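A single protein chain has been removed from this complex, and every other one stays in its place.
Order as written gives the chain letters A and B; numbering starts at 1 within each chain.
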Amino acid sequence: MPHTLSGTIGVFCLLCVGIPALGHHSVQAEFDVSKPVTVTGVVTKLEWVNPHSYLAVDATDESGKVKHWSFEMAGPGVLRRAGLSRADRGGLAVGNMVTVNAVLAKDGTDFGLVKTLTLPDGRTFTIWGGDPNAK
Amino acid sequence: MAAIAVPAAPGQDVSATINKAEYAIGMIRGPRRIDAINTLEYWGTGHIYSFGQAYRPGGPWPPYKVTTRVSLSYAVPAMRMDFTRDNPEGLVQGGGLGPLAKPERQIQVVSGSFAWNESTPGAGFVPGSTATPAAGAVRDRLLQLWTTPFGVLKAAEQAGASAKVTIDGGATVITFPLSGRLAGITVKATLNGKNQVEKVETPADDPVLGDIVTETTYSDYKDLGEIKSDVLFPSRIVQKQGGFPILDLTITKADLNNPYVVFPVPEAVEQAPPPAVKVDAQKVADGVWYLTGGTHHSVAVEFTNYVVLVECPQNEERALAVIQAVKTTIPRKPIRYVVNTHHHFDHSGGLRACVAEGATILTQVDNKAYYEKVWAQPHTLNPDTLAKAPRKPVIETVADKRVLTDGKRSLELYHVEGSNHATTMLIGFLPQEKILIEADLYNPPPEGALSLALVKEKNLYENLTRLKLDVREITPLHGKLVTIEDLKKAIGDGGSR
Partner (left out) sequence: MKSSCKKRFGFGSCVLIAAQVTAVCLFPKQVWGQAPSPSASHSTEAHPDLTGVWNGATVAGPYIKSADPLAALLPARDGDLVNFERDGALIRRSNPNKPLYKPQYWEKVQKLDQNENEADPSYGCAPGGVPRIGPPAKIVQTPTELVFLYVSPPAQGWGDAYRVIPTDGRAHTPLDQLDGTWNGESVGHWEGDTLVVDTIGFNDTSWLDIGGYFHSENMHVIERIRRDGDTLTWQATVEDPDVLLKPWVTNPRVQRLNPDPKARLPESFPCSERDLSHLVTKEHH
């Protein structure tokens, strides 16, 4: 029975304010928060690494052409706790059909930062809380 | 970040007003709404004007080109102003050491309760560099820091209940007193329609003009950082003092993201004794004394029944020390005349003290009306002797030539023609001793510097030739004793720059 699970898994706060010694590039140095994109496709690769996890998705458009998208997500510790990591426990697996809501990379590549991820069973995870005061 | 419209309602809450102004330029950050600005740096180009050095009495201060880099920290508090002056377009008319033979760099620092000048940033900690104490400048430099847009809002917050808000011609004005080392100064900050600090006014005291206002105007706020921080800084800064511009800067870039800037105080500066005025009296001829010991010298000439003092410079403190040195060196003879070489404030700043002493001021004719006007202005911020016990100044004038003589000795005063430095310049000549007394026209190195293409020095020599003065020695009012041969050598080697 599909159900939506909305949990905000804010990751970026972790990286900066709390821990003085570690730094991180800014999201804005890489992604354009005003350029959303929605991609539905098949997961081809999953990588649970630091500082970001990666999701590769192949999306087929109406004409049958396949586009290879790459998405950056929160770090694996974050996602694990949200229930995303273990395929046998309802997490993600290669071959799953997912819908990704992301913001586009500024350098024009088929690369984005995930905002929400909808799994085959209908659960939606908000990886990063959007901005209610969107510009 | 949207600006917040301020309703023009009288009696509005002071801290809310200050907070809105802080918010408007990006100071208030984070969900806890804290003031996040500590350090910043900015670079600018434009003009810097030499205060008190007008070409004509009452005229505007002369401009020089300037490039500047300012680094500051509100937490310390500290500021480093690293600026380089160069000649403006066309020949400099007025003082300020122009025309400069080469660009002049100055690095002025204040940190906590110390002020000093550096030959290179961080001097005192870099081998081969020098840090020169400048204890007298602490207050002025701290004031510069606290009149920056962020500084003035932080200081207004500090003032707590002493800060007031009024609406003045539709604009919001915050008035508050400063404290600590700057106690006694009231600041007036005016906000523009976007609640950004548009103008800051502070009072200052000048030995010539008395109570004056320093007015700084900030306009065209932007995030000027290469790395955006959403902190806004004015792209244009204009400062006026004594009614004329002293600074006009266009900010070319800024680092508003709390950059790494530090202001360690060198040990020599920490341990420097407080500056004391001293006067050294050196006899250069019978009855002629060269009074040095500071940056601005004087010459005392002894007549049968009185003394003529050439130059009563800078401020009351220097003037009183010079007067005292004359009394010690030439006892029982009153200072009847004080000769004022020209109107530039560093040379005329002590005249009020000399007026209070009862001397007659001898100055070029074009100065009389100016002095009578400005010396009538109030001195409430820092009352000097004349303000506390007013008397009418006695001013006699020199048009082209005046000779002071008592039959035994003469002092000739001549107006210098064609000088780019000042229209009211006088030189003194002792014909028996063959000594020339001059200010600013020839400042012998190494303490002084020659002007570009020797403009001032050549003009001096032309005047000496025109007047047929048989000069042997020179007592420059900046620098050291030299001879006419030194002057000839200086201009003889070419002006080939």
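One rule holds in what follows: a contact is a pair of C-beta atoms (placed from the backbone, for glycine too) under 8 Å apart; a residue touches a chain by one contact, two chains touch by 3 or more.
Computed from a predicted structure; not experimentally measured.
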Residues of chain B (touch criterion as defined above) contacting the omitted chain: 1, 29-39, 73, 75-76, 120-123, 125-126, 226-231, 255, 257-262, 264
Contact set of chain A toward the excluded chain (per top definition): 7-30, 33, 47-52, 54, 72, 74-82, 105-107, 109, 111, 128-129, 131-133, 135
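In this section, only the chains that are shown with their structure count from here on.
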Length of the line joining the C-alpha centres of chain A and chain B, rounded to whole Å: 61
